[in-house]
Structure formats: C-alpha cells, structure tokens
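Missing here: one protein chain of the complex. Every other protein chain is in place.
Naming follows writing order (A and B), and every chain is counted from residue 1.
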Amino acid sequence: MSLSRRSFLNRILAGGAAIFSAYVIYPVIRFLIPPPVPLDAQTRVQAATIDELKPNSAKFFRFLDKPAVLVHLQNGSYEALSAKCTHLGCTVAFEQDKDIFYCNCHGSQFNIDGKVIKGPAALPLTQYAVSVSGDDIFVTTQNQQV
Amino acid sequence: MTAFLIQVADTLSAKIPSFTDRFNFTLPLIVVLLILMFFILLKSYESEKGR
Partner (left out) sequence: MGRITDFFDERFDLSPIRRWVSDKTVPQHKHSFWYYFGGLALFLLTVQIITGILLAFYYSPNPANANESVRYIMEHVQYGWLIRSIHFWGANFLIAVVLVHMFSTFFMKAYRKPREVMWILGVLILALVLTFSFTGYLLPWTTLSYFATKVGVNTPMVMPVIGNFISQIMQGGEDVSAATLTRMFTLHTVILPLTAAGLVTFHVLLSQVLGTSVPLSIKKLDGETKFFPHFLMRDAAVWSGTFAILLAFASVFPANLDPKVNPILPAPAGIKPEWYFLFIFQTLRTIPEIAAVGLVTLGGIVWLMVPFLDRKPVNGKPFFTLFGIGVIVYTLTMTIFAYITTAQH
C-alpha cells in the first residue's frame, strides 16, 4: 500500500472516528442536562386556605420549584417570600415572636420583608405577591397580573 | 414528586419525537458507522497484505 494511500485511509478513519465520537457525546451531554422546569404551570399557586393559616403563623409550600413561605402577620396581612436562604440555599425558619426569618445553617437573619438583618447572607429573600380569592390565598410572582 | 412529574407531563405537549424526527438524528449516525465499518475493514486487510 502506497504511503499516500495509507495516510488517506488513516485520515478517513481518524475523521470518521472523530465524527462518531462527537455524534455520540452530543446527545449524552444534552441528556444529562436537566430539562427546563415549565414556569407557566406554576406561577400562580394556591398556597393555603384562610382557615388553615392562623394569625402570627407561617406555612411553607413549593413555588417555582423552590421552597417558599406564606406568613399571616399579626396585623392581619399576608406576606409571601422565597424561603431559600440567599447564602447557600438552606430553607429558612420563621420565628413568630420576632417576626424574622432565621437560617439554621449559618445564622443569617431576614426581616419580614425579606431584607437581610444579619449575614452571612448578602441578598434579600425574593418577595412574592399575595391575593385572596374566596377562601383561598394565592401566591404569584410580583410582575404577574392576577 | 409524583404530582410534579404528572403536572410537567400534562403541561408540556412534547411526547417522543416522530418517526421522521427520530430518523433525522440517527440516520446520519448510522451512515457514518457503516462508512467507518467499510474503511476499517479496508485498512485492516490492506495493512495486513502490505506486511
């Protein structure tokens, strides 16, 4: 086999093997990337009923595929926030006597509006919009029209 | 978890791709494999003869 024929053959094989490898690796990588969560299914959630959420108490629920919290404040209004601590993602707890959110993982504290009182968290908890319809309390994102 | 999965399944209309879509992806790969098979055999026999 002449040298040029051999190197031609080698190049075809190398090229073919490269194409094959890329063609196999591509779907494997796409497969491993998790499919996106459909947001429109979940941007309006019935978080609780009026009866189940007594004043000065909180209920944790899932919103936008993350933990969220609905609080019935002492003054009677409702507040809904993301319950995912902005530090490293632990779910915050609600301290009802002090009306603050406290993260047990590293000690961050947030006030009732989600602003940081004490670190290590730096960013505030996202606020959500609350609306009441009949007996149900709905939570939506702030830019959603109810 | 189950309720979430069912909700996702109902919301998105994607089912498995159609026959055409499936083959649009795999047919070129099949062709590449067959070509590769042919050239590997060619190389194997040629380099053995060339010894």
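Assume a contact is a pair of C-beta atoms (placed from the backbone, for glycine too) under 8 Å apart; a residue touches a chain by one contact, two chains touch by 3 or more.
Quick caveat: nothing in here was measured; it's all calculated off a predicted structure.
One of A:15, A:35 or A:89 touches the chain omitted from the figure, and that residue is A:35. Mapped onto chain A, the footprint of the missing chain covers residues 27-28, 30-35. Interface with the hidden chain, as seen from chain B, comprises residues 1-2, 5-6, 8-9, 12, 14-17, 19, 22-23, 25-27, 29-30, 33-34, 36-38, 40-41, 43-45, 47-48.
As a working rule, only the chains that are shown with their structure count from here on.
Separating the CA-averaged centres of chain A and chain B is a span of 34 Å. In the complex of the two chains, the chain B residues touching chain A come out as 7-8, 11-12, 25, 28-29, 32-33, 35-36, 39-40, 42-43, 46-47, 49-50.
Per the touch definition, chain A reaches chain B in the complex via residues 1, 5-6, 9-10, 12-13, 16-17, 19-20, 23-24, 27, 37-38, 40-42.
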